[in-house]
Structure formats: structure tokens, C-alpha cells
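With one protein chain removed, the remaining protein chains of the complex are shown where they sit.
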Amino acid sequence: MRRRFGRRTRQAAPSDGGRRIVIVGSPNVGKSLIFTRLTGAYAVVSNYPGTTVEVFRGWAHVGGERYEVIDTPGMYSLLPVSEEELVARRILLSDRPDAVLHVADAKNLERMLLLTLQLIEARLPVILVLNIIDEAERLGMAIDVPRLERELRAPVCATDATTGRGVDALRGRIEEYVSRARMGRH
Amino acid sequence: MYHVPGWDAIEASLDRIESLLARPYGMSGRAVALLLLQGDDEIAGIVGAAEPEALEKIRPIVAEAQARYDDPLPYIIAVRRQEEASRITRAVLSRGAAPRVGFAERLSRIMMNPLTGIPLVLLILYLGLYKFVGGFGAGVLVDLVEDAVFVRRVNPWTAALAERLLPWESARALIAGDYGIVTLGVRYAVAIILPIVATFFIAFAVIEDSGYLPRLAMLIDRLFKAIGLTGRAVIPMVLGLGCDTMATLVTRTLPTVRERLISTILLALAIPCSAQLGVILSLLDGHPLGLWVWVGVMGGVFILVGALSSRVLPGEAPSFYMEIPPLRLPRPANVLIKTYSRVRWYFLEIFPVFILASVVIWAGQMTGLFDRGVALLRHPVRWIGLPDDAAVAFLFGFFRRDYGAAGLFDIKRAGLLTGRQIVVACTTLALFLPCVAQFLITVRERGLRTAVALSAFVFVFSFSVGFLLNKVLVFWAVPL
Partner (left out) sequence: MKISERAEEILETLWVRSEEKAEQVGLGVARGNPEVEELVKAGLATVRGDRIALTERGRAEGEKVTRRHRLAERFLSDLLHVKERLVHPVGCRFEHLLVEGIEDNICALLGHPRTCPHGRPIPEGECCRRFREGAGKGVMALAAMEAGQGGRVAYIQTRDRSRLQKIMAMGVLPGMPITLIQTFPSYVFQVGQSQFAVDERLAEGIIVRTAAR
């Protein structure tokens, strides 16, 4: 059973040493849809905060590699105030991810950057995903993505998970990012 | 690598802390150092367990860094980070016209304004719970499945098949007797519980996906503060109206242990689940005043017990904050998949309990233990003014409360209960011990001691309330 209520967090860390992508972000920014787009599995979009603490796992193929993809409960900050955030942080900090996708609400950039900066401070391999970019554009916002990448020194992708826009580019960035990190390690 | 400019002193402390950490923690030393500097208890615990001597050296570094600032370090760090976020945002974001207040936003304000929001809550409860779950699920669907499938087909077939294949009377009783696995266990699970729970989960998923729950939480926060909870607890409470077992699991999302415990108590005692609600509503059908008495007593108990536990249990009053997401139209596919996965979870969790209950009752009857239990329960049942037959229903109530309530239904049909007795029985049973599944989850979430103490309290409390209610109704000669 893929979806189980109240899955124990201790079970959250898998034992194998495979490649891993962890998806983080505050509630209600379309994390689960990004998860679905990457894994192809239909995950239930648990929209709103406070219903259940759930952890979804799936598999994605990116650039010929198989990745385990973990969708975490919503988190606002690395300093947890709720059980959801505690669970999310444990996964993030104990699973040694090859890439951390911070899914953010593009129209709320300033507030979202607080978590991005924390992830970068913790030296996690962050890719910032500016999701729901369509809504931001409808509100008349324009984000200079190359400039944002230079400021953060981390890859940034603009996506719209409901239509799938930008998801292929995201795959490309993940592949590029992980292989560069691997080169650096050897 | 990026670092927030102007961190000098904090940066230096971080470097010192990082250099003291010798063990690997599955995350970068930098991340550990940052969390230690911000006073994170969980990380301090982990480091303290792995290398206590390092933690001893780190503590004064943190204290020294803190002494440089008047405000707590997490605040100082967050403010610096915010400045950086603002700077980056200004550099990369260009804005067009300000958005106007749209329809969704206007509707949202209507939901949050108490003058319009409270009538709306009542309307949603009436339509969603009473009409859709009570009327359609517990009424139309249950009748359909029970009559068309079980009474007409499954039960006669099973009886005939058992007759032909099983030569022993006791084995036949296990499968097809009054409390048999098929005739009772499967029938209750499939014909009564499933339609009610499925309709409830549909209604809940629609409400959940629309983004209504945080608005309800915001409306009810002040009221819930009186019972030691915050508005956030409204989510497990509403879910409890569907399934208390699932709701007990969900109490985990509440921020403090105290809130989780109070919610667990209230779920065990004063929140009837949808299966139970369905049976109780049909029991009270034709007794409108009785229904109001029942609602009043349950509401009173909810507030009284909540207020008492919040006084008795140690801990600070919690603070409430919650994001109010934009309202959205629920997507049918999402609602269906959510409902499906919840019903499946429910069924897998509950179905074995039903089968087990049938087996235990059967074994009890074979060995005579069941009769002894019924005989024991007859005393408290008499105290609250019910006929002896009701003791059987209460014994069933140990397995599932709605099981007991359904047992009462049979007695009512036989014309053995007066209006007063129905109201007293419904109230006592609704307050009575939660089902076995909920008990097991309570053990898992809150520990065995808490679960046992809670059950003992609920047992005594429910009969006491039943006793008092009966006395009051008799004394005032309330015409029910």
C-alpha cells in the first residue's frame, strides 16, 4: 500500500545506498504534483497543512539513472515547530540526498527564499523550483532566473506542475547537477 | 559557497563548532553547527549522545555568541537572512499591477467573518454530515446494500451452504449464526459501515481540498482555547466524526503532547464516528426532542471534559497559527483517489476487527464466557434504566461502538425500548469505550498506560453520565 496513514518516521530512512532526490517546501506549493511529474506515479495531492503526516516515495528516471524520490511533509523552516517539519527535516538531514528540490511558490519569492537560503547554508545540494510560475505571471510578476541563479549560486527552474511546463528542463538540471557533483567528488 | 554577508561573529562561532564535531551525522557539519547555534534540542540530543565531550565544549561557544546579542540567535540569524532574501528579491523580481480582490478572496472573507461564517459552518454540517452522510449514506445506501445484497442473497446462500457443507452445529454458528462471521461480521462491515464511511470520506475530501478547514480552524480557535486546544485541533475532531481511529492518528500533527492527549481523550469519549452516528441517528429517528437531548449532552460533555483536562494536565496554553491557503475548487479525480485510499485503509484496518469480533463472540458463547460477561454488564445496564437485553449490545460495544448501537437497533425494532431508554442508551453508548482499533492506535500513539487509564475513565464516565441522564429524565418526566 503506497499511501499509509501515520507512517512511522523511523521507517523513513531506506537502507540502500541508491541515488536519492528529496522534495521539500512549504505546504500548498505543488510539491506533490512535482513528485507526480517526476515519478509518473499518481500521488494524492495532500493540499493543506495539518491533515496527516505522510511521506511519499517513488522512483524517477533522470538521464538514464534511477532515483528514489521522496516527497516530504510541508516545512517552512529548518527549525521545526511542528511534527510535519520535524519529519521533513529528519528525512532531509539523514537521507544524504543527491539533490534537494526546494519547490517554491513563484509568486511568493521573498518568503520562499528564506527556506532556500537555509538549505544553502546547510550546504545541501539545492535546486530551487519556482512552481506555479503561470500564476505569478498572471499577477504581472517577472523573475530574472539567470540572475537568481547567480545570486544563490544554485540552479533555479521555473515550472508549472499542473501543465508540466518546465519539468523536462528540471530533469536536465538535476542530471547536470548530480553529474557535476559526482565529478567534484572523484 | 554562498554565505550571508555580515555574519562575521556568527560565522566564526560556526567554524569553531564545526571543527569540534568529529562524528558524521548524515548531514554536513555546517548544518549541525547552525542548528546547535540556534539551540535546536533534537540536534543537541543527537550530538550529546554521540560525543558528549564535544557538546560540552560547544555549549560555551553558543552562550558566548548569544551574549553578543540582545535578541535570541535564531532571530538575529533569521533577520539577516530576511535582509538577504529581500535584497535578492529586489534584484530579480519585477512587479506588474497589484492583484485585485477576486471571487475566491471574497468568498474566503465571508467564510472567515463570524457573522456569515458560523451560519455557513452549520449549513455545511447540515448538508455534508446530516443530509449526505446521514441521509444518503446511512439511509439510502445502507438500505440498498443490506436489503438487496445481504438479506436477500448472501445470508440465505451462506446459511444454505453452511447447512450443506458443515455437519457441526457450532461450525455453522461460526459462519452463519446470529453473530457469525458472514452474517454479522461481513454484513456489518460491508453493508452498514462501508457506505457510511465512504460517503463521509467523500464529503471530508471535498471540504479538505477546497481549503475550508483552516478557515474553520480560525473561526473556532477562541472556543477551543477554553478546552486547552487551538483551532488546529478542529481537523482531527472533524475527521473523528468520520473515523475516530484515523483521527487519533492525525492528532500527531498537533504541536504539543498536551494538545495530543486532550484530543485523544475527546476523540475517545465525546466524538462519535460516522458509523456510530449513522446508527444513532436512525435509532433516534422519530424522537426529535431525544435527538436534541443527545446533541446537548454530547456537546456538554465535550466542553466539560475538555475544560477539565486542560486544567488538570500540566503544560502551557498553546498558541495558534495557521496558513490560510487560497480557496480552490476540489478536483473530482483527487477527491475520488483520496476517498478510495482512505476507505481502503479503513477497510483493511477495520475488517479484521469485525471478523475477530465474530470469532471472539462465537468462542465466548461456546465457552459460556460471553454469558458471564453479559451477566456482569447487566448491573450497570440496570442502573441506567435499560432492559437486560441491552447488556448484549454493550458487550458488543467493546469491539466497536457502532456494533453496540446496531445491537440496540435490533432491540428497538422488537419494541423493547421506550423513548427515554433510547436516549439514555444512545448517550451512554456514544460515550462508551472506543472500538478495539482505536484502542490499539491509542496504545501505539500515547502508550499502554495512558490507553488503559483512558479506557477505565471512559467506562466509568459513560455509565455515570447515563445514570444521571436517566435520573434527570425520569425526575422531570421528559416526554420523549
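The first chain written gets the first letter, and so on, giving A and B; residue counts start at 1 in each chain.
In this section, a contact is a pair of C-beta atoms (placed from the backbone, for glycine too) under 8 Å apart; a residue touches a chain by one contact, two chains touch by 3 or more.
This structure is a prediction, so every number in the text was calculated from the model and none was measured.
J.: Quick one: jot down which shown chains the absent chain touches.
T.: Across all of the complex, the chain we cannot see touches A, B.
J.: For the full complex, which residue in B:29, B:137, B:195 or B:214 touches the chain that was left out?
T.: Within the whole complex, the residue contacting the unshown chain is B:214.
J.: I'm checking contacts with the chain that's been left out. Which of B:72, B:102, B:119 or B:156 qualifies?
T.: For the chain that is not drawn, the touching residue is B:72.
J.: In the full complex, which residues of subunit A touch the absent chain?
T.: 76-77, 79, 81, 85, 105, 107-108, 110-111, 114
J.: Spell out the interface residues on subunit B facing the chain that's missing from view.
T.: 9, 39, 67-72, 74-76, 78-80, 82-83, 86, 109, 112-114, 214, 217-222, 225, 230-231, 319-325
Rule of thumb we're sticking to: only the chains that are shown with their structure count from here on.
J.: Quick check: how many Å separate the C-alpha centres of subunit A and subunit B?
T.: Going by mean C-alpha positions, subunit A sits 30 Å from subunit B.
J.: Can you name the residues of subunit B that touch subunit A in the complex?
T.: 1-4, 25-28, 30-31, 34-35, 38, 40, 42, 74, 78, 81-82, 84-86, 88-89, 91-97, 99, 208-209, 211, 213-214, 217, 232, 235, 239, 246, 249-250, 252-255, 322-323, 325, 328, 334, 337-338, 341-342, 344-345, 348
J.: Sort out for me which residues of subunit A touch subunit B in the complex.
T.: Answer in residue numbers: 1, 3-6, 26-28, 42, 44-45, 47-53, 78-84, 86, 92-96, 109-111, 113-114, 117-118, 120-124, 139-145, 147-148, 151-154.
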